[in-house]
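Of the protein chains in this complex, one is absent; all others appear in place.
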Amino acid sequence: MSNINPTKVAILGASGYSGAELVRILLGHEGVELVCVTSRSESGRCLADVFPRFRGVGVADSLNFIDPDVDIIKATNAEIAFLALPHGIAAGFARSLLDAGLKVIDLSADFRISDAEVYEEFYGTVHPDPELLSEAVYGLPEIRPGEISEARLVASPGCYPTSVILPLLPLLADGLIGPESIQVVSMSGTSGAGRKADTSLLFAECNESLRAYSVPRHRHLSEIEQELSIAADRKVTISFTPILTPVTSGIYTTVYAAAGNGAGVDELNRSLDKAYGASPFVRLLGENIPPDTKNVTRSNFIDIGWAHDRRTGRFILMSAEDNLVKGASGQAVQSLNLMSGFPETSGLMGL
Amino acid sequence: MSNINPTKVAILGASGYSGAELVRILLGHEGVELVCVTSRSESGRCLADVFPRFRGVGVADSLNFIDPDVDIIKATNAEIAFLALPHGIAAGFARSLLDAGLKVIDLSADFRISDAEVYEEFYGTVHPDPELLSEAVYGLPEIRPGEISEARLVASPGCYPTSVILPLLPLLADGLIGPESIQVVSMSGTSGAGRKADTSLLFAECNESLRAYSVPRHRHLSEIEQELSIAADRKVTISFTPILTPVTSGIYTTVYAAAGNGAGVDELNRSLDKAYGASPFVRLLGENIPPDTKNVTRSNFIDIGWAHDRRTGRFILMSAEDNLVKGASGQAVQSLNLMSGFPETSGLMGL
Amino acid sequence: MSNINPTKVAILGASGYSGAELVRILLGHEGVELVCVTSRSESGRCLADVFPRFRGVGVADSLNFIDPDVDIIKATNAEIAFLALPHGIAAGFARSLLDAGLKVIDLSADFRISDAEVYEEFYGTVHPDPELLSEAVYGLPEIRPGEISEARLVASPGCYPTSVILPLLPLLADGLIGPESIQVVSMSGTSGAGRKADTSLLFAECNESLRAYSVPRHRHLSEIEQELSIAADRKVTISFTPILTPVTSGIYTTVYAAAGNGAGVDELNRSLDKAYGASPFVRLLGENIPPDTKNVTRSNFIDIGWAHDRRTGRFILMSAEDNLVKGASGQAVQSLNLMSGFPETSGLMGL
Partner (left out) sequence: MSNINPTKVAILGASGYSGAELVRILLGHEGVELVCVTSRSESGRCLADVFPRFRGVGVADSLNFIDPDVDIIKATNAEIAFLALPHGIAAGFARSLLDAGLKVIDLSADFRISDAEVYEEFYGTVHPDPELLSEAVYGLPEIRPGEISEARLVASPGCYPTSVILPLLPLLADGLIGPESIQVVSMSGTSGAGRKADTSLLFAECNESLRAYSVPRHRHLSEIEQELSIAADRKVTISFTPILTPVTSGIYTTVYAAAGNGAGVDELNRSLDKAYGASPFVRLLGENIPPDTKNVTRSNFIDIGWAHDRRTGRFILMSAEDNLVKGASGQAVQSLNLMSGFPETSGLMGL
């Protein structure tokens, strides 16, 4: 990889947490030139002013936020655009950017659900561009690297879904667990709720606070069940409880599932190893070794541990990721690497 | 209630977190006179020196820690002794104190498990005094207030068990859930691990960290399953995953259980209301209202919310308590109130 | 003290952090009946709905927020009103409530500065009611208990000022330090900034963050210098730097001042002891014993430690308080106790 012909990249919605995390990663990515960042609220200010963390690094002192405008973005010669925009807003830009010849990696939910009716059921609004759904690739690089490489439009997965799908997919595909038995509790850091002025997200409200929300039907269920159903080759419905915890970043997911077909830990080990033994970002910790979110903050790793609860016949799977990295922006850069022909780990091995 | 004839109380092991919380509560309890605190490590120092928080309050400036010695404790005229000692150690003192004519409220695990073999299975050691087991009352004041009132020896429940048993007990007793379907994830603050020098509990190790531990078989399973089995009138085995979170105090428990016998939210509401509608410390929040640990810190309340996940046919129950108060010392003082003929809420309504 | 004739109390602005802390304290105050809480944003909801922490306690389940209206407040027979309102807003209500025959304890800055020009200089707006300034008593109960007892209008001190003034006042009055040498750094928890939707106060912005603000001229300088000047009997000007830290509540103040007139630690000890030896809420820790905010959270204590830096000839004074209690609502209730003839500690000894 060289700097001679870097991929020119734009980020739409770069003033939120996912957008800022994309900036952080891309400022250190040798194959990428960040040429455009948009934000309606920060238009006219440079990256380093909005995010003092970036001061003195690469283009951060010189690159100014602009209002999102596809013609101007196209004029920057950007080849790939990340959409770190709210769902519902992202779809419109995706269409325009594709028409303008850019590839698009969308971090919103707009193209994750292949069935527009399911989107409407979970997001409470008619899908803004159902025609594009068939083209979008659900961007889990561990699962469909080939499709991502060829894609014009990648729907990068949600933070919770990544943490739930990756541990479960091999077990469902290999028939080791009962598809109807899956029950999930996920804890998230507060950055997952976004950088928005909301009293419920104040430090004084989140510190010393553990609280569930969106029970019993969080929106992310839609994409989780879609992907699990594909793997199981049948409709999978699960229980899912998200819990807000006082960490800035990190998701910790605990999954219960009934061991099926006489499967034990050996079969579970083999299934996970077969699926992820060669994956650079999935770290299989082993039996009875729970992961810890602090080991994955600011990295693109997802750590997975597991146990066999022989007393009840259930498997327990635990995963830890940084919701902003493997759960959002890092994973999106993984897709960019595949789409640009870079090594999958480019720009993503920082600790 | 009056100060004329206060109950004289001793605390053995008052330098740990549960012991200090007992001190905090009892310094504000008008019916109690704290006459003795023991601690091998702090012997000779006064309460206010070891816990500057208590300086200037009641006896804190004058009452010195002593080594635990039953004769000396008896000489203080203490009528009731709290044992905030490690399991295995507590039992020996319980026997001696009972013989000396005191009543005992034990916060350790030593007398919680009525079957000495189960104790041995989960605690890895022969029970130190199996003969006393039949006399001990498992001290959940919401469940068996009458027995506690009459008891000489109360085994005060563990922090996790309180948070799991209280929401589930009525549903099992009323046959609303499948006893074999219970799956629990509980998050705890770090004070639950005790005041011990252990690098894994350092601020720098716990901050920004979410991590499970003791999977798949935490010791508290033994008392949880014991009490659930009594309620269900059959052997109940559950899955339980404890997770350490960066809060000082608080337990948040999420329970999944299959709705049985056609039960829906109405039946669930009625069952919980029947069980706890008159309980001063169990606050029933209602359907789809998750509790929040920050609403119960330093109070003896346990808040319970619930949801019916109709897509999967499961109930979700969520409880929040302060692990040191309703999960330990506050609940123990509830028992003291019953044993001393005080109103159940005496000394426990501080916010 | 008895419940027979409790003082009827109203809180205007009870949905902010100071207001909620007043509610917390007064729900446990045996001499007080809370008869009215106002909040424009929460009008119509009961206390327990807005603050689930209070559910099941006293009037919290039945007392509804109303819009602030002096006629309605008067109709509740409230005798004393707390104003937990923004500066500029409080003054108008103070006037009306006084006219309606209530006494007023104002937690805003509106009546703290006796000189309307200084108010204008620091608050950037003409004083809303300069005529009332001469009547208002700056409500530090340790300094002027008699005036508070007699007052119709108490201006309760700010959080930073309390932490700075109390340690310094005796030393200035006794001539132990150079008035021109005072330099202060104060750290505050985020609740000090209020319960307002502001992205800079989000958990993800405050966690792992230490940052100064309002340098070099924070508004609280005006009242600090006013009170120090009175004690020194000359104009005192100081340096003051406030720093936001990731705690929910707590202020930690470090003061440097040049030892004057040959004063050493003995003189300092005597001066502080003379001033506060009999004060129930000022705890003098002693030489080289720094306080710790965690020992004063949710309590009305302020802990003071000190050192003599003989190498430079300076005294170092350190104080710790809960910004919402001794720094705001607890101190205001201290004034209420004095005004109502209650013991100064009524309702304020909870730990």
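By letter and in written order, the chains are A, B and C; residue numbering begins at 1 in each of them.
Heads up, the rule we're going with is that contacts are C-beta pairs under 8 Å (C-beta built on N, C-alpha and C of every residue); 3 or more make two chains touch, one makes a residue touch a chain.
Computed from a predicted model, the values in this text were never measured in an experiment.
J.: So one chain is hidden, and I want to know which residue out of C:S114, C:T199, C:T241 or C:N269 touches that hidden chain in the complete assembly.
T.: C:T241
J.: From the list C:R211, C:R234 or C:K274, pick the residue that touches the absent chain.
T.: The single option touching the absent chain is C:R211.
J.: From the list B:I73, B:C206, B:L285 or B:L348, which touches the chain that is not on show?
T.: Once the missing chain is taken into account, the touching residue is B:C206.
J.: Considering the entire assembly, which residues of subunit C contact the chain that has been omitted?
T.: 180, 183, 185, 187, 189, 205, 207-213, 215-217, 237-239, 241, 243, 245-250, 252, 254, 256, 288, 290-294, 297, 305, 307-312, 314, 316, 318, 320
J.: If the hidden chain were put back, which residues of subunit B would touch it?
T.: Missing-chain contacts on subunit B: residues 17, 189-191, 195-199, 201-208, 246-249.
J.: Over the whole complex, note the residues of subunit A touching the chain we left out.
T.: Residues in contact with the chain left out: 24, 27-28, 51-57, 207-208, 280, 283, 285, 291-292, 294-296, 298-299, 301, 303, 349-351.
Assume only the chains that are shown with their structure count from here on.
J.: Of all the chains shown, whose C-alpha centre falls nearest the centre of every protein C-alpha atom combined?
T.: Here the chain at the core of the arrangement is B.
J.: What's the farthest chain from subunit C if centres are computed as the mean of the Cα atoms?
T.: With centres defined by C-alpha atoms, farthest from subunit C sits A.
J.: Taking the mean of the C-alpha atoms as each chain's centre, how many Å separate subunit A from subunit C?
T.: 46
J.: In whole angstrom, how far does the Cα centroid of subunit A sit from the Cα centroid of subunit B?
T.: It comes to 40 Å between the two C-alpha centres.
J.: Roughly how many whole angstrom separate the Cα centroids of subunit B and subunit C?
T.: Subunit B and subunit C have C-alpha centres separated by 36 Å.
J.: Which positions in subunit B are in touch with at least two other chains?
T.: Residue numbers touching two or more other chains: 207-208, 291-292, 294.
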